[in-house]
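Excluded from the complex is one protein chain; the other protein chains are retained at their positions.
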Amino acid sequence: MSELFDVVLLTLLILTALAVARARDLAAAAILFAAYSLMLCLLWLHRGAPDVALTEAAVGAGVTTLLFLVVIARTSR
Amino acid sequence: MSLLAIPFGLIGAFFFLAATIGLLRLPDFYSRAHAAAKCDTVGAGSILLALAFALCPGLASFQLLGLAILILIAGPTASHALARAADRRGVAPWTTDDP
Amino acid sequence: MNPRLAAAFVTGLAVPMLAAMAALPRHGSPDQPIHTHVAREYIESGPETGNLVTAILLDYRGMDTFGEVVVIFVGLVAVLVLARHREPALPAASPSPIVAFIVRLVTPFIALFGFHVILSGLEVPGGGLQGAAILGGLVILNGFVFGPQHARSLLPGRLLPWLQGAGPLAFLAAGIVGGIATGFALGYPTHLPLLHEAMLMGVELGIGIGGALIFSRLYLALEDA
Amino acid sequence: MTTHWLPALVAIPIAGGVLVPTMSRRWAPAWGFGVLIATLGVALFLTGLLREDTVSYAVGGWPPPYGIELRFDVLSTFAVPIALVAALAVPFATHSNEPVTTPEGVAVILVGTGGMMGFVVAADFFTLFVFLEVLSISAYGMVAMSEERGAGLAAFRYLLMGTVASIVILLSVGLLYTLTGSLNMADVGQRLPDGGLPLHLAIGGLAAGFLLKAAVFPLHVWLPDAHATAPSAVSAILSGLIVKMGIIGLLRTPGLEHLHELLIWVGAASLLAGALFALVQDDLKRMLAYSTVSNIGLVVLGLAVDRTGATVHILNHAIIKASLFLAAGAFIHRAGSRRIEGTGRSMPLTTSAFAVGGIAAIGIPPTGGFTGKWMIVLGALEAGRWGFAVMILLGAVILALCYARFVVVVAFRPSPADREGTSEAPLVMLVPIFVLAALSVGVGIIGGPFAAFVGK
Partner (left out) sequence: MTPLLENLDYAATVVLLLIGLWTVLADSNLLKKLMGLNIMETAVFAFIVTSGMIEGGAAPILGPDAAPPFMAPIPHALVLTGIVVAVSTTALALALLLRVHREFGTLEIDELRKRW
């Protein structure tokens, strides 16, 4: 049986993923995706995987989101 | 030293609570951003200070102090950039004339 | 695809997948095969101290990490083929003085932290790739605030084609040196501690610097494709 | 048996690819060609060694299952056609105005070749995945090299479906690892549990992912656009080599025998659907793309009834389909557009090479296409599935109609008035086409001993 912290975090993760899937505004979806990545990073830290958490924070939430934002800005002007 | 953690933690918690209520209740983008910025700086700053006191003395408390300074720099800058971008985009501030 | 059809398909997939997940060994229990076979060997006979994940990335499974740096390299090169029609990127709207000041203030600290992460990966969480993402993110941040032209000026000009391949090249060099010293490509000579250390550092630096340049160039290519 | 040439097989093209962007535009194609010929030499040397024993290499000196193992076995002989086709595609592309032979373009082809080499010699599931990604990302980039309108969209759809396939494969590798605690293929095979839903999900996931990468009907929807819009030299690599990686992945999947019944039906459907779609195409490259779907179907069917035949057929088909796409590229180059009616009248050499390739693709003896197809037909008969043997022959008849039609269109239709005086293809195009066309016949003539070698 998982701990309460895990259950809350996983529920939030699923809700955020659903929010990304349902968002109509692309920039909002990108920011929600960054939030999703950061929560995932928290989960991994809790799972004893600090290396993965650091990488997810820097690459998944950082670089990927920034690249998404560049493309969203360029395709909507 | 670690007794000092209690008041700072309470202050941080209070600011987080107030900022969250503000974020949900305030009428327009600028005032909500203002509330969120308080949450970032005072709230997170106090809690980090509280943690630093709790772990004092040690390397970790210095790292936490550094983190607090970083947040003190980054939070307001981000709020400022957001508000400025909104202003440039023509988001109008709320006034008392609005319903 | 029609959303309803897609929803039906996804729901149909959910049933067998969830059932299979229920039938897996309980996660977290120490007697599942994942903990009793290869991983145990690494923990028991691996290095005495330090970050085991980095040891696996560079040593036991070095070939995979070589493939990984090749993947980002080829991603960049493919993007560069696409971005040949370049329109000069628009200069950024004049940045707010506050933001500009703060970004100038923190840039050297973040750069220092990036290099720290690259080099300390052997002992604590971190490593070449994480540091590369931090340095690359720093260049992207500067591009957001001061415009892509400024971000481009932060990169080394003439050496760029060499340095962007630094990751694979460092691995190839380590592969050959290790091959001569131990008889196996990508072997690390534990009987020569100084060379061992130098090889690990060289590979980490190669991944870090090459990766940082690749992330920065990916951003620049998207900005003026 | 161990030799350092085995890691070198992967390292040489990748090192070459990493260094190309440092050189000037003029030298890039020559460098690429040289590196690929060197790779071909290594591949031939390793194939020669294989007559005595399988070659195995423990990277970093860590014995399997603790370290990564590379292994050169019968399936890895696919390294020879990989190096050959890639090497011939580079000089072929020097005449096109598409960016295939810019330093970046050559780098993509070289690294992609290295990825395929890593894929065929990997004896570890995660290494297999990593090199699958190297070659897939190169493939998406190769499609995007086309200047044609819509090529970007075709490449994006290819990327989307290819990445879904990769994700499914990674999930299955993760499941296998959770079940066995190991990633080494041989070790996983030994430690596999007897049954259970997770095992079936893992095997099914691997099969689904590789079938998607191999473009089997009805998962083929990405293939025609991607293969038809790509520059012709690249289409030869994509259709001849990269879709075959899905088949090699299937051949590496443990416990595939659980899925034989599925494979035989999917293969038969793909075989017929591909041939029928090919029949209604008016564009030569799209027809060739659908003919690839049909041939992949044949191979998937063959996996279930006669693995040796399937292996022989992917080797032969790589060479045949590459020669056909290069010939199509020569027609398009001379015609200046995709409307190629009558171009062949002034290009007798290319047209005859195309016809030879067509005969080989249909599978008429003594060409290379015959050996594998015949073995699969015999295998189907032996298994008592004579209905499938009939389907294979029916597919061959339909494909024969397709190829005959295009030979007629190219060679006997009058060409449009504005295009009088086209001439034979330039030498750098003609030589690669002829080498491959000659080989597609030659492999058939030595087919018997070759099949015996593969079957061993």
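Remarks
Labels for the chains are A, B, C and D, by order of writing; each one numbers its residues from 1.
As a convention for this text, contacts are C-beta pairs under 8 Å (C-beta built on N, C-alpha and C of every residue); 3 or more make two chains touch, one makes a residue touch a chain.
Remember, it's a predicted structure, so these values are computed and weren't measured experimentally.
Within the whole complex, touches from the chain that is not shown fall on A, C, D.
Of the residues in chain A, those that touch the hidden partner chain are 1-2, 6-7, 10, 13-14, 17-18, 20-21, 26, 29-30, 33, 36-37, 40, 43-44, 47-52, 55-56, 59-60, 63-64, 67-68, 70-72, 74-75. Hidden from this view is one chain, which touches chain D at 126, 130, 133, 137, 140-141, 144, 149-150, 152-153, 155-156, 159-160, 163-164, 166-167, 170-171, 174, 177-178, 183.
Seen across the whole complex, the unshown chain contacts chain C at 1-3, 6-7, 9-10, 13-14, 17-18, 21-30, 34-35, 38-39, 42-43, 46-53, 56-57, 61, 64-65, 67-69, 71-72, 74-76, 78-79, 82-83, 123-125, 129, 218, 221-222, 225.
To be clear about the criterion, only the chains that are shown with their structure count from here on.
Across A-C and B-C, the chain pair carrying more C-beta contacts is A-C. Averaged C-alpha coordinates give centres for chain A and chain B that are 22 Å from one another.
For this pair, chain B with chain D, the centres built from the Cα atoms lie 57 Å apart.
Multi-chain contact residues, meaning those touching two or more other chains, do not occur anywhere in chain D.
In chain B, no position touches at least two other chains. Considering their complex, residues 93, 96, 98-99, 102, 105-106 of chain C touch chain B.
The touching residues of chain D, when paired with chain C in their complex, are 4, 7, 11, 14-15, 17-19, 21-22, 57-62, 65-68, 70, 99, 102, 104-105, 107-108, 111-112, 114-115, 118, 124, 126-127, 130-131, 133-134, 137-138, 140-141, 144-145, 152, 175, 177-183, 191, 196-198, 200-201. Remark: chain A residues 50-51, 53-55, 58-59, 62-63, 66-67, 70-71, 74 touch chain C in the complex.
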